[in-house]
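Omission of a single protein chain aside, the complex is shown with its protein chains in their original locations.
Let's look at subunit A:
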Amino acid sequence: MDTTPSPSQPPLKPLTPQEWETLIDDHHHGGHRLHRWISSNYTSQPLFDLSLSSLLRKDLPLSLKLLISSFLEQHVTSLSPIPFIHQNLIHLLDTLRHVINSPIDPVTITYSLKEQLLISTTSIFIIFTINNNNNNNNSDNVKLSFVSELEGLIEVLLTIVNRTGYGLDRQLRGVACECLRELERECPGLLSETVGVKELRRVMSFLLEWPQYLTTFGLFEFMSVVMPVAVALELQASLLKVQFSGLLFTSDMLLCHAYLGMYLQFPEAFSGHENEVVRRVLLISREAQNALVFRLLALHWLLGFMGLVMSKTEVDKERIFGTALQFYPTVFDPLALKALKLDLIVYCSVMLDKSRLADANGEMDSNVGSSKGSVVKLFEDALESVSGFKWLPSWSTETSVAFRTFHKLLIGESSHSESGSSTRDLVESTIFHATERMLVTMTLESRGLIPVMAAFINRLLRCHKHRFLGEQLLQTFDNHLLPKVKVDYRLGSYFPLFGKIAENVTVPPGGLLDLLGKYMSILVEKHGLDTGLRSWSQGSKVLVLCRTLLMHHQSSRIFLGLSRLLAFTCLHFPDLEVRDNARIYLRMLLCVPGNKLRHLLSAEDQLPSSHSTPFFTVQSPRFSYDPKKSKDISSYIHLERVVPLLVKQSWSLSLASFNINGEKPNYMEVITDSNTPLWQPETPEENPESPSIPALEGPNQSQEPLRVTDSKVSEIVEVLRKHFSLIPDFRHMPGIKIGIQCTLRFESEPFNRVWGNKGSAELDLLHPALYATVLKFSSSAPFGSIQPYRIPFLLGGPTKNKIPSGQSQSDSLDIVPVNNGIVDEEKEEESFNARVLIELQPKEPTPGLVDVSIEANAENGQIISGQLQSITVGIEDMFLKALVPDDIHHDEIPGYYASLFSALWEACSSSSSTGREMFLLKGGKGFTAINGTRSVKFLEVSATSLIQAVEKNLSAFVVNVIGDELVNIVKDGGILSETTWNNDEASGSGLDVVAVDQYMTEGPLYLKYDEEEDEKGSNLHINKRNMGRFHILIFLPPTSHLLFQMEVGVNSTLVRIRTDHWPCLAYIDDYLEALFLS
């Protein structure tokens, strides 16, 4: 823009009224419409000159002149370049003088024109002559320029004002006064010489006496002038109070506001009137005649006012409560109004709750109980007014209002700016708990609200200050909603919420995984012809949640549950795509270490780029095997028996003749894609760990030759045939298995030393873990092929004995945030140990060593592989109870065992008449014969300790207890069950089977006599050398037996041993000695 046009430039061509209007419109509009005026020079100084001259033209209509005058005023800064200001002001003042002094005529010079020109001129003078100097700190430093012109203007104005006694132009005089007032306002003190102090006092006292004669805005303006003066002079506020108290009762909103302003200026003078003010302002909000926005404003004032007043004064609970009741929305209140009324109720609730807490901290308040109830009821009732949100669509305005209120309820009065600790207290508040309850109930009842709820929680989660509230809510949902939701197709609608739960690390994922598992099995169950699409959709959604879990949780936390769920899905889910995806996730979970896994999943939307670590750079596990590192793993990875052996066997006798092994050597299995999934769902019918006890097959079809036997022998043979027919023939079918319980654990510290990856996160170093561990077993002993055992995940434990306890303890406590953060010593111990079951299928009952090798993945993807310490298998591991036919009733089992014992005892005698008898084994193919051997062992051990040892280690095998004394002692102990009690040695009568919990085999001892008495022997009635007998029947897989008849004496016991597998005697001697004599 050309700012310095030549003054000699020829004046612009005058414009028609239409052109003028367009010009003014275009100047207001700006932009492109302005350009053509600028290009034709209708701008800046020339336009200013043209405007002034047009004002004086007689041919232009009055309205246009008014318009031009106002236009000049609004655009003068762009119309009057700085060098021309002085000249323009002179010119303007001349024009004003000319118009003012012209007599009124109805067409060209009217009062309106005079008034407008006065206003515009004053405006322009204010802009150009009054300069606020900002350069120094005195902000009221005002500098005047063009003083003589300004004085000229003031003179014109004063002339008009002073022409009193002339009624017609009183409006003009008013305008002139207004102009003077405006000048004085912009430059305080400008007119101080004109108006005397005396006059000022007179005016003040008049106005103070008759404020009601002013217009609303006039009164407001007056008050805004008087208030600072009153404050400065420390005027008695009571004077103002008397004069202005009525303002609060007027229907004029500005006056009400003015009253509130005054109140807040003089809070002391007005104290005690708070409730009246609150009541009055509330009434304003009820005036439906008023526009809604004023009613909303009134409620805001209330909130602001209560905030200011209540923070200073003592809170009277009854009063607040009474006030809060007044805020209840009515049914026809607009939702905007309802929202703000709910705010007020929230505010009152918060105040009440706060005062309740304060009371509770100090003196116990008798009201605590009742006010607690009522606070909750207060906002529950208030929310009724928007209760439609429970069934209206989630986007309804009612819903927004309701959730806005929930938000305010939850965060209470905690602001975001302060750093106070008060936020934590929120969670303790009554309101918080009540709100939580409401939200959970609501979600259960109205599933339409779930997306809203999810968004709501998200809002809290994203807030730096209230994140914990969101987490708290998620935990509440996890604890209270998950157990209550009905698992059916409708569960899908909860997924937005579940997504939030899955994302959040503070919520233990167990509950969710459990629920999803149930849901998946229901999807599988309900799958039919017409549900294909639905199964696919719901299954995919579950997988999305799984993915979310994978992304946001440490693999360690979710491993077990998630792997089970995924395995079940890829095994059983009807939809192929879902199965495939589940398999992919499962493999990722198993094979890809945590950090990389999360990275992979989160980068799903992006193409692999050079700077990221994409899928391709994940090292394939096969290449990261480092034999050097694997050398000494047995020093920190331990596989140990749960129950240690009694005899530390160092040798074993293996007889080739017994090793009937037609099987190929076993190769270790490798996980490949074609493999069946690793993890079976825990459905009872498919549990592979439960031993399969073969059922008795039909009538006995033995094809033995006829033989003449006496009745006793035939009875024995009958019993034995029945018995052997139960024993599976391991040569033709799976034999009987024995299980050895072990635990696998490893020490973190040495593990990290060897396997720690310096690049990986510190967190992972603290939590070394073994993934997808496979334990493989081999043995030179005739134990058959031993199935490898797989441990999906194992966390490293603290290195015992080495680190001083204090430090290490706290370290290890930090490690695993499992189990909802509850650090339970035992549980933690548990989480560092994996149970391992070694299942042997002995071809021969013999002790032996089982060699163990391990393969596992470390967190960083390296393969760990190597030998662990061998596991020793003792003879006692072979001890099994004899099988019982299905048709034997539970009550009859002791009897059956007793007769079986007798039969075997008889059959194993060297002179047995059953010697040549062949017994058909189960499966109908193989036979076995009994070739008995006898032995005797004398134990010098007291009866007490013998009985204890029997009860502890052999109780399951005792089939008969004979002799009053022994029976009485043992019965009192209550350990033995499934045993025949023979009180009278001779008759075997008095059978009395005590039904004790049959599973209780390893309990503590309950023998009731105390040691002291025992030593003295005073109370024991010992009249015989022999107190009684134990008959003990042990089945030794695959087909043999071991029988003990213990003749218990007070100080020694004679054990008569019979077996149909003589090599075992070699170990039995050691065993008995270890059992009874050590």
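Convention: a contact is a pair of C-beta atoms (placed from the backbone, for glycine too) under 8 Å apart; a residue touches a chain by one contact, two chains touch by 3 or more; residues count from 1.
In this text, contacts and distances are computed from a predicted model.
In the listed set "Sesquipedalian", "MHD domain-containing protein", "glutathione transferase" or "Afadin- and alpha-actinin-binding protein-like", the entry agreeing with the UniProt name of the missing subunit chain is "MHD domain-containing protein". Contact with the chain that does not appear here is found for just one residue of A:Trp301, A:Phe477 or A:Phe568, A:Trp301.
Annotation: of A:Ile100, A:Ala237, A:Ile411 or A:Leu565, A:Ile411 touches the absent chain (contact as defined above). Touching the chain that is not shown, out of A:Ser54, A:Thr435, A:Asn504 or A:Gln538: A:Gln538 (per the contact rule at the top). Between the chain not shown and the residues A:Pro10, A:Pro103 or A:Gly167, the one that touches is A:Gly167.
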